[in-house]
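In what follows, a single structure is set out as structure tokens and then discussed.
Partial view: only certain chains, each at its native spot in the assembly.
Chain IDs A and B follow the sequence of writing; residue 1 opens each chain.
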Amino acid sequence: MTFFKKISEKQAQGKIKKIFQEIKEKRKINFIPNFWKTIANNPDTLERTWNSLQQVMKKGELSTLTKEMIYVAVSMTNSCKYCIKSHTLAAKKQGMSDEMLNELIAVVAMANETNRLVESYQVELDSYLK
Amino acid sequence: MTFFKKISEKQAQGKIKKIFQEIKEKRKINFIPNFWKTIANNPDTLERTWNSLQQVMKKGELSTLTKEMIYVAVSMTNSCKYCIKSHTLAAKKQGMSDEMLNELIAVVAMANETNRLVESYQVELDSYLK
């Protein structure tokens, strides 16, 4: 049981229709992924998320590839399966190789380990970090 | 109250002394950060963590800069203050500018938001992700 049905392209009206159109054009895809079809149940959330993601993920001082890999790293730390899969695919489209993904995962795992070492041992801030 | 005192360079013996020496040489620093002085209470943990971090963080298909930024992103998601500070500094030494850090934070925050949108709406895996 999901509490919301997906909004299909056929059902999409007004603001939703316009954003679905934009997603297909900007992402160069010919279908709407379930993420967008589901959050379309709240047109404001759909619009805000679409606009925010475009702003946040566009090439800046960091490449879109680096941004996608950071996205994947956060999603792995949060164990969000859909997010790991969809952003890993996005990173691959931006050029991430299998070996890069292997290295990314090693860093994510290691950071999760040392984060807990720090908290468990209650490591004090060094004076150069204060 | 911390349950373990830091092991100072003066107190360091055997395996601990050897690793403290390596840390200073490889990192080109003339002191031992509290992280290492604290986990030295378990010499096996000190040795394993030092060796693992060198292997995981060395330049590979990903640059050390990219790896440090991923480390920061995980530490932010886990809210580990010491880790955020020390790895942000490490990333800055590798060339991360303030603007790059601003962009990194925007991605981390956004990923944490959409991770929860996905879980909250129980978004179904698209067939292309299965």
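Assume a residue touches a chain if its C-beta (ideal position, glycine included) is under 8 Å from a C-beta of that chain, and two chains touch if they have at least 3 such contacts.
None of these values were measured; they are calculated from a predicted model.
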{"item": "Where 2 copies are displayed, count of copies in the complete assembly", "value": "6"}
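Basically, only the chains that are shown with their structure count from here on.
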{"item": "Gap in Å, rounded to a whole number, between the CA centres of chain B and chain A", "value": "21"}
{"item": "Complex contact set, residues of chain B against chain A", "value": "2-4, 6, 33-35, 38-39, 41, 45, 49, 52-53, 56-57, 60-62, 66-67, 69-71, 73-75, 77-78, 80-83, 85-87, 89, 97, 99-100, 103-104, 106-108, 110-115, 117-119, 121-126, 128-129"}
